[in-house]
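One chain of protein is taken out of this complex; the other chains stay put.
Order of writing sets the labels: A, B and C. Residues in every chain begin at 1.
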Amino acid sequence: MKDKKGIKVATIGGGSSYTPEIIEGFIKRHDELPVKELYLVDIEAGKWKLDIVGSLAKRMVEEAGIDMEVHLTLDRREAIKDADFVTTQFRVGLLDARIRDEKIPLRHNVIGQETTGAGGMAKALRTIPVILDIAKDMEELAPDAWLINFTNPSGIITETLSKYSDIKVLGLCNVPVVMHKMAAEILESDEKDLKMDFVGLNHLVWGRKAYLNGENKISELLDKLAEGDFSDVENIPDYKWSKELLQSLGMLPCPYHRYYYLTDMMLQEEIEAAKSEGTRGEVVKGLEKDLFEIYKDQDLKQKPEELESRGGQYYSDAACDLISAIYNDKGTLHYVNVKNNGTVNCLPDDSVIERTSYIGADGAYPLNVEALPPQVKGLLQVVNEYETLTIEAGVHGDYNAAYQALTIHPLVEGSIVKELLDDIITENIDYLPQFQR
Amino acid sequence: MKDKKGIKVATIGGGSSYTPEIIEGFIKRHDELPVKELYLVDIEAGKWKLDIVGSLAKRMVEEAGIDMEVHLTLDRREAIKDADFVTTQFRVGLLDARIRDEKIPLRHNVIGQETTGAGGMAKALRTIPVILDIAKDMEELAPDAWLINFTNPSGIITETLSKYSDIKVLGLCNVPVVMHKMAAEILESDEKDLKMDFVGLNHLVWGRKAYLNGENKISELLDKLAEGDFSDVENIPDYKWSKELLQSLGMLPCPYHRYYYLTDMMLQEEIEAAKSEGTRGEVVKGLEKDLFEIYKDQDLKQKPEELESRGGQYYSDAACDLISAIYNDKGTLHYVNVKNNGTVNCLPDDSVIERTSYIGADGAYPLNVEALPPQVKGLLQVVNEYETLTIEAGVHGDYNAAYQALTIHPLVEGSIVKELLDDIITENIDYLPQFQR
Amino acid sequence: MKDKKGIKVATIGGGSSYTPEIIEGFIKRHDELPVKELYLVDIEAGKWKLDIVGSLAKRMVEEAGIDMEVHLTLDRREAIKDADFVTTQFRVGLLDARIRDEKIPLRHNVIGQETTGAGGMAKALRTIPVILDIAKDMEELAPDAWLINFTNPSGIITETLSKYSDIKVLGLCNVPVVMHKMAAEILESDEKDLKMDFVGLNHLVWGRKAYLNGENKISELLDKLAEGDFSDVENIPDYKWSKELLQSLGMLPCPYHRYYYLTDMMLQEEIEAAKSEGTRGEVVKGLEKDLFEIYKDQDLKQKPEELESRGGQYYSDAACDLISAIYNDKGTLHYVNVKNNGTVNCLPDDSVIERTSYIGADGAYPLNVEALPPQVKGLLQVVNEYETLTIEAGVHGDYNAAYQALTIHPLVEGSIVKELLDDIITENIDYLPQFQR
Partner (left out) sequence: MKDKKGIKVATIGGGSSYTPEIIEGFIKRHDELPVKELYLVDIEAGKWKLDIVGSLAKRMVEEAGIDMEVHLTLDRREAIKDADFVTTQFRVGLLDARIRDEKIPLRHNVIGQETTGAGGMAKALRTIPVILDIAKDMEELAPDAWLINFTNPSGIITETLSKYSDIKVLGLCNVPVVMHKMAAEILESDEKDLKMDFVGLNHLVWGRKAYLNGENKISELLDKLAEGDFSDVENIPDYKWSKELLQSLGMLPCPYHRYYYLTDMMLQEEIEAAKSEGTRGEVVKGLEKDLFEIYKDQDLKQKPEELESRGGQYYSDAACDLISAIYNDKGTLHYVNVKNNGTVNCLPDDSVIERTSYIGADGAYPLNVEALPPQVKGLLQVVNEYETLTIEAGVHGDYNAAYQALTIHPLVEGSIVKELLDDIITENIDYLPQFQR
């Protein structure tokens, strides 16, 4: 691909408040990754956001003085046609849907989170029909393009595409990136010298080993983490891991593990937050509003600092790095969601895992890994089957699969499954064509 | 084995209130299964029970007029020496330990049950050192004998022996037997015409298919179960399964699935019971007391009716049937706990599963089964890894393994793992030599 | 099925010289297996044989005085319609094709045998289009019927049906039956007391264990076999196994293993036989001619003794036993070709294996088996992949698959693959619609 001049990128959900980040990412890398055409695509309902953020994007590119055309469009097919890379950062149903994903489960006294548990399932059910539609366009209009998927639940969406489309796809998440940075901080090492051995599913990923120049420092990392005071992602409360948990686990848990390992505390926290400052979605809705006000300033010609508080830090850096590794056949390691294909031997071959992977122009090779210990294996397996069921429910509108997905999910329990599921379907029915019958 | 005259059986925990059942079982089958010597073994603390129930056993045999010697002994090695079959029905720590298994978890607001969840783990930790000791005696004194294990958690105990001893062992439980009988009742068929395809782990077993003369009646069975009013085991509340749960599951759940599928209701029920009539262990303690009073009656020469309310119905029938199938090389189907060895392809080869199995003089062959659906697979896998960790904790006194076993068990959640585990170890320390250091 | 009155059986290739055996089999079992209608089907080219052997069949039934109608027909669909069991014993291209299967490979200096190696592949390529046609008729006209397949190569044909049709099918072969009888003779035991643990592929099956009342006598069996003088099937020379081979193997090889373990001797023998009395096919052609002369005798009312020298002894007994086990839901052990489904863990789930299996009205459950030793595993695996390739070649007319099937088959070697394959296709082209383009 390296010989190709003039890369075309289509960004679906281009009206997102994150767009300045990806613009910055492409500007910074323009020498090694010469994006010539960038299409920001959105839907009618997002046009006002696309206009504001798209205008900022154009100012940023102009300021940078690089040869990149930014196109704003509602015509997805025009954007996808002959693209080299498609990135996704859309949210079906906008932030109001996210707020529902948080509030409906809470109403039934279970964790309400937009990417995992009952809320994650709801988001998957809404997103699957749209992403399969995008994939169909790509199969027709850009069959050689890579889809770099950010859209959550990133693992489930990537697995859906891996199972039900022919496009080339890799899923991304900022969680391993943030964990990498935190680990480097804890080990007082340069980020570049650290090689994290991540393995798991999206938002259920463990840092198995932490290599500094070939030496595994995971024990030191866990000890210091138990003693010190370090923080990771913005959108999840920073409960400290106990020494006993870290030692018995023997790996670095991800921020989302708090939902699994500290369910009661997280549920309590959510219930209280909902009563006071609002759910995370409600908070973000306010942040977004402020951001777009800032974006409107015609003198603003770079990514504003305020974007950091929004959440998904380093997403765009991770995406641009990944795109550049493919384009330049770099042979570097990245943390991606990719078809398992025997890498994690306790999961099916066709599951999508999150794993440290070798990236070249021919795609991603998840690094070989030894058999995982039982504590990791058991949790991975049950969540993986939840994901399998969710995908079947999302693709086929299978009520039974959705029912059982909730039944076995570790964050949903008890006798409320039917009521919970019926609420999810009823209140999201406008976005669930597969259940409209 | 069929040619051998004069079978010797050793029953460990012979002072149990269940003993009259197994005596009745051997009496009924004496023609096909000529038990010549039956050793009832117990420990010093159980001597008073052994004397009472052993005396009843002798009266029963005398009344039946068969050629079987009943020996009462505290010398386990004498009992095991040259035995053909060893059966186990002991409870380490007696009913007081069971009551602790129920009350400690409840104190931390999680399910308290003696065979599953935190209570099941506690019971496993107490039992493993004793069963490995028995196995060592068998390896030395009766290397060709079969151990028929009833002792709970039956699957974990059988798996421990399968992994850490060389003896021949099969695990038994009355749950599939009771489910078989209930299914026959629901289908209005003769028990003998029904072939249940059970698969899973002990106390987490599903009826996958129900064959009447080669035809699979599982849908009819589930429909009628959802509509009708049927009951199963004594010791678990009879909550009715919803039509939605049964249909989406597509299999017959076992009574213990209520803990997994209706956790909130079961926990509430337990909390209330503990406050009123007491936990199940406390109730049973009363029943036992009454039973032994009845057993003392020198005119009693058969199994008294009152034993039925005690719980483990059909245990002894299942055990005697199994022993006879081995002795007579019958080639009949039984529901046993047996090494997986690839039968359930989503579980490790060395796990012990509960499965419809073909039994002959050379042992048990679990029937081949297709890949299980995701809802069953996911739950099985996480509970299997809990079991793996529990066995490691029980055999090696591994605190970390115990910590993670509780962490991933679906019935234990949240931030209370350390306190819960420390309570379990502290309050059972007399029975936990592997943790005494 | 047991409750059904009046079983209907369709025998494809009813004009075969074997037919009197299956007739005898049904007559003997009429009490337990009340076959009411037996359709003997053949094609135009076999009509003269069908008339002769069909007439004998009718005389046999009349002589037996049982209530069974024998129908002779060239209309396969009429025969299959509503049948309960379909059996196959046809040979596409008749004995002349078999003779080609022997002679073409010999011309290229490799083993010429109609069921294994290059000849076996040729026979598979001819048979696959026909058997898939029969399966389509069954799917339409008798979707609940069982196909009991004798047609060689029995394993490959059964696997083809398992992969490419929806019918219920089991494959049969007399080899394990003959081995069972020989083992009983060697162990001086009653056939009924012996339980052979057979595992492998059709015509590549090993006797892993030999149980007499639960005790494994395989070592004794191998020792006596190495010392004594025992014979197995008619159609393969009785070379004696060396003590070293049997001991290092640790299992009982099947007669066809001589082609694999003693290739040079077998090839020499074939070359010499071809020059003197003719290939086995040529010999059989003479035997068949004589048999049909005998069958013509209107006074003959039973299976004539001369049939024994023909080859496939006990085939029909095995088939009738199997049919009765299904019909009567017997729960007995039979040696069948059945979908692997994890039984032999070194072969794919969708391969068809030959294995001791539990048979009931709901079909066959191959008995669970531990991991096989490397010497068995390696040979099984390479021959299994040859079979996989042959099936792809047979179903899709895939020249490349056929080329590689011959390339990796242990009995074909070297630089002659192209010439050999081209000869096979050219000289069988009338029977190979999938290659006619």
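The definition used in the following text is that a residue touches a chain if its C-beta (ideal position, glycine included) is under 8 Å from a C-beta of that chain, and two chains touch if they have at least 3 such contacts.
Fair warning: this is a prediction, and the values are worked out from it, not measured in the lab.
J.: Would you list the chains present here that the left-out chain is in contact with?
T.: A, C
J.: Kindly state which of the options C:Thr356, C:Thr388 or C:Asn428 is in contact with the chain not pictured.
T.: Of these options, the touching residue for the absent chain is C:Thr388.
J.: Taking the entire complex into account, which one of A:Tyr164, A:Tyr211 or A:Tyr239 touches the absent chain?
T.: Candidates A:Tyr164, A:Tyr211 or A:Tyr239; residue touching the omitted chain: A:Tyr211.
J.: In the full complex, which bits of chain C touch the chain not displayed? Write them out.
T.: Considering the whole complex, chain C reaches the absent chain at 242, 244-245, 247-250, 261-265, 346, 374-375, 377-379, 381-386, 388-389, 392, 399-401, 403-405, 407-408, 410, 413-418.
J.: Considering the whole complex, not just the chains shown, which residues of chain A touch the missing one?
T.: The missing chain touches chain A at positions 1-3, 195, 209, 211, 213-216, 326, 329, 331-333, 341-343, 345, 349, 358, 360-363, 365-371.
Quick note on the criterion: only the chains that are shown with their structure count from here on.
J.: Could you draw the chains as nodes, link the ones that touch, and say if you get a line, ring, star, complete or other?
T.: line
J.: On a C-alpha centroid basis, what's the spacing between chain A and chain B, in Å?
T.: It comes to 45 Å between the two C-alpha centres.
J.: Give, as an integer number of Å, the spacing between the C-alpha centres of chain C and chain A.
T.: Going by mean C-alpha positions, chain A sits 56 Å from chain C.
J.: What parts of chain A, by residue number, touch at least two of the other chains?
T.: Residue numbers touching two or more other chains: none in chain A.
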